[in-house]
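The structure appears right after this line, and notes come after that.
Showing chain A:
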Amino acid sequence: MTLSASLALQLGSLDLQADLEVEPGELLALLGPNGAGKSTLLRCLGGLAPIDAGRIVLDDLVVDEPASDSFVEPENRPIGFVFQNYLLFENMTVLENVAYGLRSRKTPKADARRTAREWLERVGLSEYADQRPRSLSGGQTQRAALARALATNPRLLLLDEPLAALDAGTRSSVRRDLRRHLETFEGMRILVTHDPVDAYALADRVAILDAGRIVQVGTLAEVTAHPRSRYVADLVGVNLVNGVVFDGVLTTEAGAQVVIADAQPGPSFAVIRPPSISLVREPVDGSSARNTWVGTIAEVDRLGDRVRVGIEGQLPLTAEITAAALDALQLQPGDEIHASVKATDIEVYPA
Partner candidate 1 sequence: MSRSRRRGTRVSLPAPVLALAVVAVVFFALPLVGLLWRAPWSNAWAYLTEEHALIALRLSLICSLWATLLSVVFGVPLAWLLARVEFPGRGVVRALCTLSMVLPPVVGGVALFFALGRRGLVGQYLDRWFDFRLPFTTAGVVVAQTFVAMPFLVITVEAALRQLDQRVEDASRTLGASRWYTFRRVTLPAIRPALVAGAVLAWARALGEFGATITFAGNFPGTTQTMPLAVYLALETNPEQAIVLALLLIAISFAVLVGLRDRWFGRSGRSSTTVLG
Partner candidate 2 sequence: MTVFAAASLTAAFTEIGDAFVVEYPDAKVTFNFAASSELVAQIGEGAPADVFASADKSNMTRLTDGGNNATEPEIFATNVLEIMVEPGNPKGITGVADLADQNLVVVACAPEVPCGKYAAQVFESAGVTVTPKSLEQNVKAVVGKVTLGEADAGIVYKTDVTAAGDKAAGVEIPAATNVVAEYPIAVTKEAANTQGAQAFIDLVNSEQGQNILASYGFLAP
């Protein structure tokens, strides 16, 4: 039970190109900013959006390959889909909703209903079996949608932002429930979310999707330890610098130079933690092991005892200083400032 996809799709302003492999029994989270193409990618896998080029193979079955004119309709793919707004059928009872996938595949009514009841019990919605979906709460609707998708015993379960439609209060408890139900499911699961907490709580592996490209794949720990995209860097709260390393110096596209400790030459990422940046008004004459860049203060955000300072310049950075330091420096947006970091405080790894 594997999924192997290598696809390209142009949809409106989105240019999506992605390679994806999912192992049997694995839950992969697709994480990324809005507009990255996560939902579109999911729809491609589900057969709701035909791809322009490439190939999607599900369990040795080629479900989409434009080159050979093969396309398997969604109703013929062994998938289950949980939509962002759940999309339960308003004109049927909850039980009929859950039984729908079985009935549409010609399962006799009595058998389908029996299986549906079992599923409703599993997700704790037995007493709502004969009610209409509109009488369910947000969390209950999500469970019903999940039961409906799982009742057909799919090989691949696709979940599109399953918690996004819930308010913050119910989200954690529903997330816990979802985790419990997903753990018992043996097939492959792909979950799309913009909330890293979901990825952390539910996923085995994470794929970061940004502007139509998969920029990083790995466990959440691996990904956050070595960010390879602005998105992840922002998530973790560090500065990410991209450039070419040569002779102990990393040069960015903008021309800024970063002196670093020992590192492999070639295209690389550098991570600078905000607290490791010192801010001074006058440049300091230091050793070659210290970096200094000049910039302009863009914004100052006080967060209790800590202050986040956004700096524009040849090398844009976010620094973190204490409130006391802020008072001492009397920093205002628009002021010129010098930012300084020790080479040994910068972590570098190949791109």
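A word on the picks: all candidates are chains of the complex that A comes from, given by their letters.
Keep in mind that, in the parts below, a residue touches a chain if its C-beta (ideal position, glycine included) is under 8 Å from a C-beta of that chain, and two chains touch if they have at least 3 such contacts; residues count from 1.
Because the structure is predicted, anything quoted here is derived from the model rather than measured.
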| item | value |
| --- | --- |
| Given options 1 or 2, the chain of this complex that touches chain A | 1 |
| Of chain A, residues touching candidate 1 in the complex | 46-48, 73-77, 79-81, 83, 85, 87, 89-92, 100-101, 104-105, 148-149, 152 |
